[in-house]
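If you scroll down you'll find the structure; I have some questions about it.
For this depiction, one protein chain was excluded, whereas all remaining protein chains were kept in their positions.
Entry: chain A
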Amino acid sequence: MSLLSVEELSVTFTARGRKDATAVDGVSFEVDQGQVVGLVGESGCGKSVTSLALMGLLPRKAARIGGRAEFDGQNLLTMNERKLRDLRGSQLAMIFQDPLSSLNPVVPIGIQVTEILQRHRGLKGEKARKEAASLLDRVGIPDPDRRLKEYPHQLSGGMRQRALIAMAVACAPRLLIADEPTTALDVTIQAQILELLKELVDEEGTALLMITHDLGVVAGLCDEVNVLYAGRAVESAGRRELFAHPTHPYAHGLLGSIPRLDAPRGEPLNPIRGSINDKIAWADGCAFAPRCDHYTMECLTGTPELTEPRAAGHQVRCVNPVLPTAEVPA
């Protein structure tokens, strides 16, 4: 059995006097020990909300959460707050996108790191400080003893993200959720952080749920990839399979619209027309249909099912998938 298995997760935000907004509309995926699973999509596709729902960080009153998310046999979505608090930080950990706003600006790094060690591992005083220093050292922060006394604003962006990773791995979690961990960073720093995450997965066997919009990051890091659009997975496959044969028109279009460093110059890009605002509800049909070049009337008759038109394990939610005759634009 997988470490984390998410089934038909849905999140709907409700507010008085407003229409309900469905951010996640039936997402299913599994994460195994030592595996990196990617959730990819553009802004508004529900990838961050998915991660927040798993961590139990959504406001319980305003968000209506449906489906199941079993972590090690327990449903995270129905767990009571106290139990969840024990799990978070020790077995489940999360790295956020913006390291400056996820660290407390008025508390030194050292206290923020030792806090976790105290809460979950019962370490105190000098012992906790030593462990914190070794954690910072582990994630590649030079001179950890000095850094422990510093405040977040004294650290550079890359260093802050490292500190955040140190906090996340402090209790050797079994599942790490990384929500756009490198988006706020420069490419050379991004490469450092990705390398660090790779090491953690290889050495500790941590399962990693990688949430990103950057297909390049996914190509280098993930084992399994789920492409989300408007709150639903439209395609999921192994990384090689997905990049070699993107089959859903959205995934296909997305790959065709990215300027690549290794592509010859002057080749026009093939953008997807319209924007993510031009969508229809999944209940009425395929949300991508208004932007799709392949759509037919069939697309507007209820939610398309996940099928495997190409290879086993390569799931596509589309009635008119892009099949071999139309080749992938390089």
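Following the convention adopted for this analysis, contacts are C-beta pairs under 8 Å (C-beta built on N, C-alpha and C of every residue); 3 or more make two chains touch, one makes a residue touch a chain; residues count from 1.
Just so we're on the same page, contacts and distances are computed from a predicted model.
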Per UniProt, what's the omitted chain called: "Putative spermidine/putrescine transport system permease protein", "Aminomethyltransferase", "ATP-binding cassette domain-containing protein" or "2-oxoisovalerate dehydrogenase subunit beta"?
"ATP-binding cassette domain-containing protein"
Tell me which residue among A:62, A:269 or A:323 touches the hidden chain in the full complex.
A:269
Given the full complex, what residues of chain A touch the hidden partner chain?
42-43, 142, 156-159, 186-192, 194-195, 213-220, 239-240, 243-244, 253-255, 257-265, 268-273, 275-277
